[in-house]
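The complex appears here without one of its protein chains, the remainder shown in place.
Chain nomenclature is as follows: A, B and C, assigned in order of appearance, with residue numbering initiated at 1 for each chain independently.
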Amino acid sequence: MTTLDIRSDVTVQLVDHNLSDKAVVRAARVSTVGQTHNNPTEDADRDAGLINYLMRERHGSPFEHGSLTLFVEAPIFVFREWQRHRIASYNEESARYRELRPVFYLPAADRNLVQVGKPGAYRLKPGTAEQLAFVDCELLNAYEAAYEAYERMLVAGIAREIARAALPVGIYSSMYVTMNPRGLMNFLSLRTHREDAAFVSNPQREIEMCAEKAEAIFAELMPVTHAAFEANGRVAP
Amino acid sequence: MTTLDIRSDVTVQLVDHNLSDKAVVRAARVSTVGQTHNNPTEDADRDAGLINYLMRERHGSPFEHGSLTLFVEAPIFVFREWQRHRIASYNEESARYRELRPVFYLPAADRNLVQVGKPGAYRLKPGTAEQLAFVDCELLNAYEAAYEAYERMLVAGIAREIARAALPVGIYSSMYVTMNPRGLMNFLSLRTHREDAAFVSNPQREIEMCAEKAEAIFAELMPVTHAAFEANGRVAP
Amino acid sequence: MTTLDIRSDVTVQLVDHNLSDKAVVRAARVSTVGQTHNNPTEDADRDAGLINYLMRERHGSPFEHGSLTLFVEAPIFVFREWQRHRIASYNEESARYRELRPVFYLPAADRNLVQVGKPGAYRLKPGTAEQLAFVDCELLNAYEAAYEAYERMLVAGIAREIARAALPVGIYSSMYVTMNPRGLMNFLSLRTHREDAAFVSNPQREIEMCAEKAEAIFAELMPVTHAAFEANGRVAP
Partner (left out) sequence: MTTLDIRSDVTVQLVDHNLSDKAVVRAARVSTVGQTHNNPTEDADRDAGLINYLMRERHGSPFEHGSLTLFVEAPIFVFREWQRHRIASYNEESARYRELRPVFYLPAADRNLVQVGKPGAYRLKPGTAEQLAFVDCELLNAYEAAYEAYERMLVAGIAREIARAALPVGIYSSMYVTMNPRGLMNFLSLRTHREDAAFVSNPQREIEMCAEKAEAIFAELMPVTHAAFEANGRVAP
């Protein structure tokens, strides 16, 4: 019998990128100055001011020059949400081409479990210890039953693409995703919950966990742009 | 105990559209003639010749003026593939906002079940009667176990967005999808298998079932464009 | 000698569409209700409330189902700006395939002519009568000289694609453009100047003239959506 690998976290790793705050400034300055990329002068304050101006005034195109590739491991229900973002590039593990590994999601102890309010405006609050234990037990049993059925079908010679119909959306998949800074900020804006944002989004916690990791990477690679994003209500330009 | 609703088919219904072969001709003629939409003259053969020329020479933009909205019911594993097509618009049933209904997919008796060849180039061949019965049994049991766990969690007050982690990708979802003719032809090209196409795609059968229904609708609404698509190797322009 | 055709206005005509407020409601309701398009019940207030909620909360995808095709005549410098909007489909008159007609743009008497302030934040104010007469004279002479050179080159057997290098960006071109409601609202948001908008854009007046005509058409076809767009700061969802 297969032992399940249980996770409550997600993986978001930087794979490749050519992002920089300088690329934003360079692209923006072409409109008023012409070619700027050989310009050796530097004025960090002036650059930061320009980036903040672009963000505030929704001049979005200078934030598109460059790309960030991330490697992501998360449950399929997270991928279902992420891949609705169309200004991005994806390659994902295929359940037609390979056997999926038995890695499954359980909520961590601090995950809010109980729904309050109506669709479109609901909030979650903590569950009791009993509820958490109940969820763990139910999900584990369902995962085990599904994965065992999956394996038995594969052993019986059934095609992977059919056998996988039994697998739950709580199983982990993996993908490479590539975005430009503008697309990434749009993703962060919609997939993080911040009470102080200009628009308060209510993403599911699990995709927000991905977004938070992606945002930490972004903030390190483009600190000035990220600060301007924060300072302007976390609205993608 | 909930009774499962079992399906082996998919739903693809025409909801709304403003497609026409005339719109292609009108858009194409602006490049050589200027405004054409008030032109009362008609020459069906000449129009068909122009559409065939555009398709053959990969002049794709005239095929973008208009949109087709379909209502689709299919298993989640089909939606996962469909929604990777980015030149399209989607609104799907939300497992965060509503309780999913117990509708599940089982392969029909004539569905090929057994995989031959290696990833990237494999084919499927029919299974034995035993294999079909085995798949039905395994999938049904897995579906039942998953859906019962889902319902017990909902009854226990667990949020829908968490409980749904147990649900398999063989459960049905529903969506509205809107495409323009060019995006639709790209979808058809990649998601149908035709030995005589310029590029032979190998889609999973279940999304091909959707594509075939979409193609029938398309062929009725834009017969000349569809004929040109067929005549030119089923390559989207 | 060719007589120039002088215009100070733009043409934006409705050619084809399948837009409706109902399509927004239908697409949005699938997330909470499932299939709704056969639903005969109607509640206009509730629908308007939903549309306003979607606009306010930036749920943009329900505004993508449907398309609007416009026929546009405007100077090339307007088309240069318009065609930077990438979520749209274009077919334009070709200066490689046909001889462009001698239709040129002159500012109307009430067009602001004089620039105040610096790049990125400048405003325009009215010119004097002398300045207006001066502009008319200079542009007319330049247009005439250019078009005559163009015609002489064509007569001498020079290819249209080369001869057109002499033509100014003040010459009119024509195109069909197709957008969905979301793309159109983004266009309106960026290409109209409204002091009361959440983000105050500063478009060039000539593309704003196009946008105003497009907005009037949009407001007639989707009155509830348009009202929600206005009520929510004219920010595209």
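The rule is short, and it goes like this: a residue touches a chain if its C-beta (ideal position, glycine included) is under 8 Å from a C-beta of that chain, and two chains touch if they have at least 3 such contacts.
Computed from a prediction, not measured in an experiment: that's the story for all the values here.
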item: Hidden-chain contact residue, picked from the options A:71, A:122 or A:199; value: A:71
item: Touch list for chain A against the chain that is not drawn; value: 15-18, 23, 26-28, 30-35, 37, 61-62, 64-67, 69, 71, 73, 89-94, 97-98, 101, 174-176, 178, 180
item: Residues from chain B at the interface with the omitted partner, ascending; value: 31-32, 53, 57-58, 61, 84, 119-120, 190, 199, 201
item: Positions on chain C where the hidden chain makes contact; value: 75-77, 79-80, 83-84, 86-87, 90, 94-98, 105, 107, 111-115, 119-120, 124, 127, 131, 134-135, 138-139, 141-143, 145-146, 149-150, 152-153, 156-170, 204
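The rule we apply is simple: only the chains that are shown with their structure count from here on.
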item: Number of steps on the shortest touching-chain route linking chain B and chain C; value: 1
item: Interface sides of chain A and chain C: same vs different residues, half threshold; value: same
item: Intercentroid distance (Cα basis), chain B paired with chain A, Å; value: 26
item: Interchain centroid distance [CA atoms averaged], chain A/chain C, Å; value: 35
item: Touching two or more other chains - residue numbers and ranges from chain B; value: 90, 94, 97-98
